[in-house]
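Complex shown without one protein chain; remaining protein chains in place.
So, subunit A:
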């Protein structure tokens, strides 16, 4: 029974990546190598981020929302962007079109993120007899993360790989890239504001197991919504930039 639940949550968390790979032309052009390289770059980025967080962040005794700490975490989020830059530009890819390159990199990035952050809790937790909704919500979060990663990779490829861009769109591109890169911090701050709106007694729920207590569904919903919005915006930007060259 419980292995069944683990299987369900696993296909929710990792299924979309496999489906994306097989459904889009990525499988036809055999871009698996690119995705794997991107995943390895993500691993390195994650290690660097961990060391930076450990060095610069203070673990506060009382669980209060410190804006400066959040700002610091957001800045460290930009290391993500640096990692993506490295993956998109510095690695040697086979002769695949830009369109597919960013998709493959984004896919590999998101897959590594899911495996690193969600596989271990899933394996240990979902197999027990006890039932919680957490793992299903975690899977939905993985889906949102996939969309976000692909849109960030798209914006990244726009920024660094495309040479001729319409001048008016450049600041918008950079702004969107900034927003997508700091999305985790934005989510946390929004969740915190949500609790402030609901009253201070819910503060205690905030710092429960996954850090978000029984507001977790709302946070996941917010993440899904914002990821779809950002994906739409980056798609629009991408197609806008594609028009002059084609």
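We take it that a contact is a pair of C-beta atoms (placed from the backbone, for glycine too) under 8 Å apart; a residue touches a chain by one contact, two chains touch by 3 or more; residues count from 1.
Please note the rule applied: contacts and distances are computed from a predicted model.
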item: Hidden subunit of the complex - UniProt protein name among "Response regulatory domain-containing protein", "Trafficking protein particle complex subunit", "Nicalin" or "Small ribosomal subunit protein uS10 domain-containing protein"; value: "Nicalin"
item: Touching the absent chain when the full complex is considered, from A:96, A:136 or A:190; value: A:136
item: Given A:20, A:42, A:102 or A:238, the one touching the chain that is not displayed; value: A:20
item: Residue of A:47, A:120 or A:229 touching the missing chain in the full complex; value: A:120
item: Residues of subunit A in contact with the chain not shown; value: 1, 4-5, 7-8, 11-12, 15-16, 19-20, 22-25, 50, 54-59, 120-121, 124-125, 128-132, 136, 209
